[in-house]
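Yeah, one chain of the complex is gone here, protein chain that is, but the others are all in their spots.
Now for subunit A:
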Amino acid sequence: AKNLHGSKKAYRTSELARLMYDESLSPADVVRKWKGADESNGAEEENGEGEEDTFFMKAKQEGTDDSEDRAIPRYDYVELEKKWTHEDNVEDLRQKFSSANLLKENAG
């Protein structure tokens, strides 16, 4: 089954329609599955530390966890800056602006 998953193209719409109302999965799992990310990544987090540390672990999680609602997601601004100062990415985005020159000339 895992091989099957691996070969699947990520972001298939029909796939999401199936996953979306599958109540056995949490919304986070749905997102992860649909994006085609490796499922082992998510499972790792749970068994990070020894059992005797669980008391402290929980308290630690509170500060960093994403259990609160956020209207603006947490962004890694270093990554974002890298992404949006890269020439190719900015050129791709240019199409979404009305200033874009559709005749593929130098838009300046």
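What we mean here is this: a residue touches a chain if its C-beta (ideal position, glycine included) is under 8 Å from a C-beta of that chain, and two chains touch if they have at least 3 such contacts; residues count from 1.
We take it that contacts and distances are computed from a predicted model.
Peer 1: Absent chain per UniProt: "Putative zinc finger matrin-type protein snu-23", "ADP-ribosylation factor-like protein 3", "18S rRNA biogenesis protein RCL1" or "Mitochondrial division protein 1"?
Peer 2: UniProt lists the chain left out of the view as "18S rRNA biogenesis protein RCL1".
Peer 1: Considering the whole complex, not just the chains shown, which residues of subunit A touch the missing one?
Peer 2: 11, 13-14, 16-17, 20-21, 23, 27-28, 30-31, 34-35, 58-59, 62, 67-75, 77, 80-81, 83-84, 89-90, 92-100
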